[in-house]
Structures are given as structure tokens and as C-alpha cells.
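Below is one structure; the comments refer to it alone.
Here the complex is missing one protein chain, while the rest keep their positions.
Per-chain residue numbering starts at 1, and chain names A, B and C are given in the order in which the chains are listed.
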């Protein structure tokens, strides 16, 4: 992808982020913090690339360590969000 | 730009469109119709390309005609929107 | 050569900026206070897009391309282009200045037809001269993916054009608003749609000119046939739907040209039209499908219909109304389509001013589908200098009718009909309505007891004890009231 395409995607994503976050109900701001934490660990993509790259062992081990850290976040983040969200219930009628 | 970049821009723009339009106050829905009309005439870009293209006179004249139509819309749309918006006033206190 | 220029990152960046400005233009409409700045963003975005295109696509005189831009400039062609823009600008600005605010629905429909036509012309031009658009391969034939985008843009543009023309004619009263129902029209439409798809696929696989022209012709016809059966009063939903289409047509051309300004605009306009149609349908409690299928709404209450004139009702005079309101503590004004028809907004504003001078609290209640297009009442009131902070949406004000002394209903009907809340058999059942009947007195301006509103149903409110009917043209009646208040 060329730079301007990437920039376009970024700019539009910022608009989307702005609107989508403002539309989150305040009651769910804590789960929001947890889930953004989980998705920001998409950086694991970089860690996996490093871990798969041949030739430079140092980079590989750093990649593996990064993958451990990121996946703690991914699994932990989604799991704790799921745990919180499971608690929000409507009145039974 | 490659196809996936364009598609990404389009998909994100649809999200932005969705949110931005829902956030328009109902009192301004008529100006919204007028201004979307004006901006959809950005199709004039295509007309200008055709009008500047050498070699095929038919395409050139169609482009010029398209430019006339699109610019009626552009100028008319923005002007009528401006006229409407100028009327919305707060109470003077 | 053009293509090389068009793919410079700065050019792509300029179109991106233009697209972002369009986003900011719509964003400005989130409140009247920011709306004017928003409109200026829109103009700036358009200026950027146009200038960028002019600069990167300078017309070159044949054979001179090798000399570079400056030397090869085709001056005549450039003047022609600028003249085209100038002619359009003149027509557009004059129209925008002259048009009456009550004619907005027609104007929007007319403008849409131009967008549709422009899209068609661009698609045809691209078909005739694909090299200029950078969509031709080395052998000069159009790239396959571009063919899809082109034929999509062409068909949508043509439907937008012919559909909008019909919508314009109906809204403008140049053509009867009554739905025209051909026998077997659904079958005909389906057959046409299938034919369009077949020829489009043909164009995609073989790039035959005949397929291209057939798609164009059939799309014009189907746009016409789709809109003709729809009643004049349903036109606003249709205009909005066509607006959405014109957006998708622009987006399709944007894909062809890899132009982010066009893609962003397309998505914005496409969403806008779709959402407005949805809002209108929801506020009328009708499905979008039932609108599209057509046959509803003979238009403008001409029908006369089912009014049960044998029930007793109270008639009031302008003096009665003036007296009641001058004595009231609070009056809520409910304008509707009849106010627009009668152009009564200015007289109404004077009335409100007089009442306010007497210490009466005056507010306006606007139903989401009062009038004949979204926001219609708001524009008219704004035109008459009513401050927008005295004008309230349904949700904001509906609970206040209970405390109001007078509900002054002027040319509105369906949007006050309590049948929507109680009568399951009513065509408007389920549509949210203004609870005017909770006010101590309801004053109702309309021209006759027989005339019904858009939905063509009788309104039980006319016969209530606390209702007083003021039968006259809205503008005349309000002017009379104004003379009686002193």
C-alpha cells in the first residue's frame, strides 16, 4: 500500500474512532478500557513476523517474547471484558 | 491506488457517513439534503478529466456538458444551503 | 502522461483533504451554530477537488505532449472548460437565489436529476475515451474491473436521472401527484432489471458497445417506471432514496478513478439518503418496501375521502382564537403541510410576536414528518425569523402539551391524529404523534372539514369538546387573528 492510502485509512479510522467511542454508553466505560487494551495488542502481528523471520536469532527471540506479552493482553483483555459484560443484566420481568 | 486500499477507504467512509449523518440535528435535514446534493457533484472531477482528454471529441463534449450540469449543482447546492442556514438564528437576548 | 501526474502522492493527498472537508461539512450540520462553517468547509473541499483536477488534467493540444505542459497547453479547450463551469455557476446561483423556500422539495429533486445526468455523461465519456481516464490497457480496451464500475455508475446515474425527473414533475405539480399504476408493472420491472443485469454482464465480459447502450436505455426506462406509480406525497422518501443512489454512483466513479474524494463523498451521500429515507419511513410507521411498491397517497388531500361530516363540531372565528390565545399562559404552535402551502410562516411569526408581547409563552412543536420533506417546517420557520431555540422536536416537547393552554394546529393533520395511538385499523397506526389533545384548547386551522391530510384519514380530534375549528386558508386566518389581537 502506498503512503497516501495508508494515511487515508488512518484519517478515516480516526473519524470512526471518534464517533464510535462517543457512542459508547458511560456505563460501559470500564469494559471499553479493557477491550481497547485487548485490541491494541494486535501489535502481536509484528511480533509474529519477527518470530518467524529467519537469520537474526535476537530478533526472533524478541518477537517470541513480544508474542507472549501481547497474547497475555489479548486473552486476558477479552476474557476480563467478557466477564464484566456477563454481569450487566436487565431487570427480569 | 490498489483495489483493497480503495475498498478500505470506502468501507471506513461508510462508517463515517453513518455516524456523521445520524449526528445531524433534525432541524437541519432540509439543508442536509441540499448540501449532499452539492457535494455529490464532485463527479465533476470525472467530467473535467473527460473535457481535458484529447483525441475523442465526443467524449470531450460530453465532459463539458457534464461539467455544466455538475457545476449548476455545486454552485446552486452550496448557495441554497447557505441561504437556508443564514436564516437559522438564535433568540437575541 | 495524465496518469503519471494523477498518481503523484500530492494529488492523492489533495483529494483526501477534499474528502475530509466534505466530512466536516456534514459534521457542521450537527447544530445550527456550526452549520455555516460546515458549509464553507464543503465549498473549500469542492474547490480543492476541482482545482486539483484542473491542474493535473490540463488539456493539451494534440501532438504537443512531448513539449511539456506549458508549451502544449490547449488554450481553447481550457477556455471551454472554464466556460462550462461558469455557465453552470451562473444558472446554479440564480436558481438558488430565486427559489421560494416552499419549493425546496422540487429544487432538490431537480438538482438530483442533474447529478444523475452528470454521472451518465461521465460514464459515457469514459467509455468513449478510456485512455484519458487511465482505465485502458495497453491494447486500448477497458480494464475488466473498471468495466464493472463504469456500468454500475452508468446504470445508477440513469435511474437517478429519470427517477428524479418524475419526482420533480410530481412535486412541482407539473404532473398529477396521483400514483399511476400500470397493470403488471412489477413483472415489467423485474424483467427490465434482469435485462439490465444480463447486458451489464455482457459488457463486463466482452466490452460490446451495444450492451453499454442497452444498459443505459433500460436504466432510463426503469427509473421512470419505478417512480411513476408512487404517489406525489411519498416523493420525499423517493427523493432521499435517489439522493442515496447518486452517492453510490459517485462512489462507483471514484473506484474507477481511484479518487478518494469521490469515494468518501459517495459514502457520505449514500448514507445520508438512506438514513433520511429510513427516518421518514419510521416516523410514518411505514416500511420502505411499501413506499417503493407505490400506490399510496393521492397527494395533497385532494381526495376528500372518508370524513364523517355528520358528527357535531365547533366552529370558531379569528376573534375567538385571538381572545383565547391572548388570555393564555402558554401556546404551542403545531405547523404542518398546510402552513407551507399557504406560506403562512411570516404571518405566524407576527402572531407569536404579538402574543409574546402580551406575556404569553409561545413555542413550536415540529413533528419529524410534518410538511413534505425532512426539516421542512424548520426551514420555513427559520425563514420567518423564528429563533431556533423556540422550536422543539417531538420528543422534547410532547410531554408539555398537558400544561399548555392552547395547541394551535396550523395546516397539520396526520401528525396530530390520535388514531395513530389507538386505532389499530388506521393506516397511520403506530406512528408517533404530537399529543395536542392534552392541551386545554385545541385550535385547528384548515380549509374545510372534508379535506384530509396526506394519509387520507379522518381526524377524530375535530369533533372533540376542547377543539375549535378555524376553517380558512392558513395565511388569511392568521392575518385575521393578528388584526384581532390588540
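Keep in mind that, in the parts below, contacts are C-beta pairs under 8 Å (C-beta built on N, C-alpha and C of every residue); 3 or more make two chains touch, one makes a residue touch a chain.
What you see is a predicted model; the values in this text were computed from it and never measured.
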Going by the touch rule at the top, give the shown chains the omitted chain contacts. A, B
Which residue among B:12, B:27, B:62 or B:87 touches the omitted chain? B:12
Where the unshown chain meets chain B, residue by residue: 2-5, 7-8, 11-12, 15
Which chain A residues touch the hidden chain? 1, 3, 6, 9-10, 13-14, 16-18, 20-56, 58-60, 62-92
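Just so we're on the same page, only the chains that are shown with their structure count from here on.
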Which two chains have the most C-beta pairs in contact? B-C
Chain centres computed over CA atoms; the one at greatest distance from chain C is chain A
What is the distance, in whole Å, between the centres of chain A and chain C, each centre taken as the mean of its C-alpha atoms? 41
Chain A-chain B separation of Cα centroids, rounded to whole Å: 35
Within chain B, the set of residues that touch 2 or more other chains is 1, 6, 9, 13, 16, 20, 23
Multi-chain contacts in chain C: which residues touch at least two other chains? 12, 19, 23, 260, 264
